[in-house]
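Here it is, the structure in full.
One protein chain is absent from this view; the other protein chains keep their places.
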Amino acid sequence: MTLTAREIAEIAGGTALGDAEVAVSSAAAADAAGPGDVIFIEDPKALPAALSSSADIVIAGAFAAGASRESGALIVCEQPKLAFARILRRLYQAARPAPGVHPSAIIDPTAVLGCDVSIAPHAIVDADVRLGDRVVVGPGVHINAGVAIGDDTDIKSNVTIYSGTSLGARVVVHAGSVLGSDGFGYVRDATTGRYESFPQVGRLVVEDDVEIGAACTIDRGALAETRIGRGTKLDNQVHLAHNVSVGEDVVISAQTGVAGSSVIESRAIVAGQVGIADHVRIESGAILGAQCGVPSGKVIRGPGVLFWGTPARPIKQYLKELAILARMAKK
Amino acid sequence: MTLTAREIAEIAGGTALGDAEVAVSSAAAADAAGPGDVIFIEDPKALPAALSSSADIVIAGAFAAGASRESGALIVCEQPKLAFARILRRLYQAARPAPGVHPSAIIDPTAVLGCDVSIAPHAIVDADVRLGDRVVVGPGVHINAGVAIGDDTDIKSNVTIYSGTSLGARVVVHAGSVLGSDGFGYVRDATTGRYESFPQVGRLVVEDDVEIGAACTIDRGALAETRIGRGTKLDNQVHLAHNVSVGEDVVISAQTGVAGSSVIESRAIVAGQVGIADHVRIESGAILGAQCGVPSGKVIRGPGVLFWGTPARPIKQYLKELAILARMAKK
Partner (left out) sequence: MTLTAREIAEIAGGTALGDAEVAVSSAAAADAAGPGDVIFIEDPKALPAALSSSADIVIAGAFAAGASRESGALIVCEQPKLAFARILRRLYQAARPAPGVHPSAIIDPTAVLGCDVSIAPHAIVDADVRLGDRVVVGPGVHINAGVAIGDDTDIKSNVTIYSGTSLGARVVVHAGSVLGSDGFGYVRDATTGRYESFPQVGRLVVEDDVEIGAACTIDRGALAETRIGRGTKLDNQVHLAHNVSVGEDVVISAQTGVAGSSVIESRAIVAGQVGIADHVRIESGAILGAQCGVPSGKVIRGPGVLFWGTPARPIKQYLKELAILARMAKK
């Protein structure tokens, strides 16, 4: 696959300066580019080096208007990183697995498969599962009875999806994740002191365009549902407990855990290794710094304020506290 | 499956007031109930709303004695949540997989299978494995040579169990967990500076009625054993290192990690994302708050005191320290 500067300018919604017919077949980081590469920069300070690099095409923001290159092309557009991402998608189109069901896959006869689904070796699709068009089910994946999966959703290897789960369209689930598992619900019998399980009979609903990293665990609701809103992205090893509700376009980084019945509203940003206890509300657009902890029942105000520490507090306050402590320790 | 108020009262060990013959087929949260539902409440404040709800059956604690409903039934018992859990188990009996060995499963001829075991597609059972009666082995599960598994134990999809592991009866292991893996033991060669593995040749013993969440990792002992006591419950993504010993009826929430040779005594309660270093002792009934950290070699006193922070200290002290800091930062 190759793209000319003219084609890239069109994808980027920008203008091509220089040689509009120069073509690239690969992309690189700005500091590691060679001939045949396209690069992008977002920082005006990086412009001189980018212009004189051997990359054939440089994508830059509006700050580059008026600049020129000795050879190759310069593309000026509003959102250079977004443009670059879209060009990457063209240059590196992952080979979609061919449609078809591998003979070693075990498909229940009551499962309903859309057009052009691809089911890999050793996948297992149980009774009454419904797969949309062009769904990809990876090797070793197990989809339990009654699960519904929307069009173009891509389930990577060795994922397990429990009954009671539905996934929307264009969802991506990376390898080893577990969706719809039983929540951690027990009742202690006061007379014996022993725990009995509180059966988890709710649902897990994953909306369109959600992406779930590798080795995540998302529990179904206890009685009601766990829900992940449209466009939300989870990194690897994220844990969401029963009855958690995550809004749209939320970002949650690796190894973060969210306890039962907590709500993360749309467009919140949650860093890595954050702990959110039960019955918490993270308001729309709130930002939680890495490793911070939100105690049970708290509300974190959004949008735009960064919280840090355990218990999580506005970063200004947290840094002030740290500075006071450090000063006292120096005496 | 339906249950009448009379039947539910019997299961609950309580008394049915109102229409003892009204029947339900589903359960709901108290604030989301409709006709045909059973609900439960533990909080006296929730009683008026529950009594007037459209739920056909309300289960409540002793505080509800003397109350009445216009229609439907009210069941008064000692432990309403426990009763509700038991009723859920009746109403939503998960369809147990049919006994039998799927033809795509690979069972070593020396493995010994109990009565009515169910072995799913693509499961693998190695030499000298012993499975008790009614054991369920999920799809893609791999049980290594010599593992012993007790009656009625249920291993969900894509679990891996290493050699040297034994599981008791009625154990549940959720999808993607890894049991009996090699502990993290290395010796640095002082002459080369390189690490050599310290072979991990001990055992993992999981006693009866233990439940293990999804994507947990439990290492075998180095020379001796790792042990999880009867009735203990682990949430998702819990990590237990080699030679850890967990007592009976312990609860450990998600993403908690326990380093080598630490001991968690019976009935301790460990919240999520807790870190317990090596050679720690958590005394019986101790409570560790979310994200707290217990340094190497420490003893946490039980029962009943909540510890928080890193290093973990009694919560009163921790909160006092936080308050002092916050006050100083406000000046």
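Brief remarks on what is shown
Order as written gives the chain letters A and B; numbering starts at 1 within each chain.
Definition applied: contacts are C-beta pairs under 8 Å (C-beta built on N, C-alpha and C of every residue); 3 or more make two chains touch, one makes a residue touch a chain.
Note that the coordinates shown come from a computational prediction; the quantities given were computed from them, not determined experimentally.
Checked against the full complex, the one of B:Pro80, B:Gly275, B:Gly289 or B:Gly302 touching the unshown chain is B:Gly275.
Interface note for the absent chain: among A:Ala148, A:Val251 or A:Val305, the touching residue is A:Val251.
Across the entire complex, the residue among B:Gly176, B:Gly247 or B:Gly302 in touch with the chain not shown is B:Gly176. Touching the omitted chain from subunit A are residues 27-29, 32, 78-79, 81-82, 84-86, 88-89, 92, 95, 102, 104, 120-122, 138-140, 156-158, 174-176, 209, 211, 213-215, 231, 233, 235-237, 249, 251, 253-255, 267, 271-273, 290-291, 309, 322, 325-326, 328-329. The chain not displayed touches subunit B at residues 104, 106, 122, 124, 140, 142, 145, 158, 160, 162, 176-178, 181-182, 184, 186-190, 193-199, 201, 215, 217, 219, 223-224, 237, 239, 241, 255, 257, 259, 273, 275, 277, 291, 293, 295, 310-311, 313, 317, 320-321, 324-325.
Methods note: only the chains that are shown with their structure count from here on.
Mean C-alpha position of subunit A lies 28 Å from that of subunit B.
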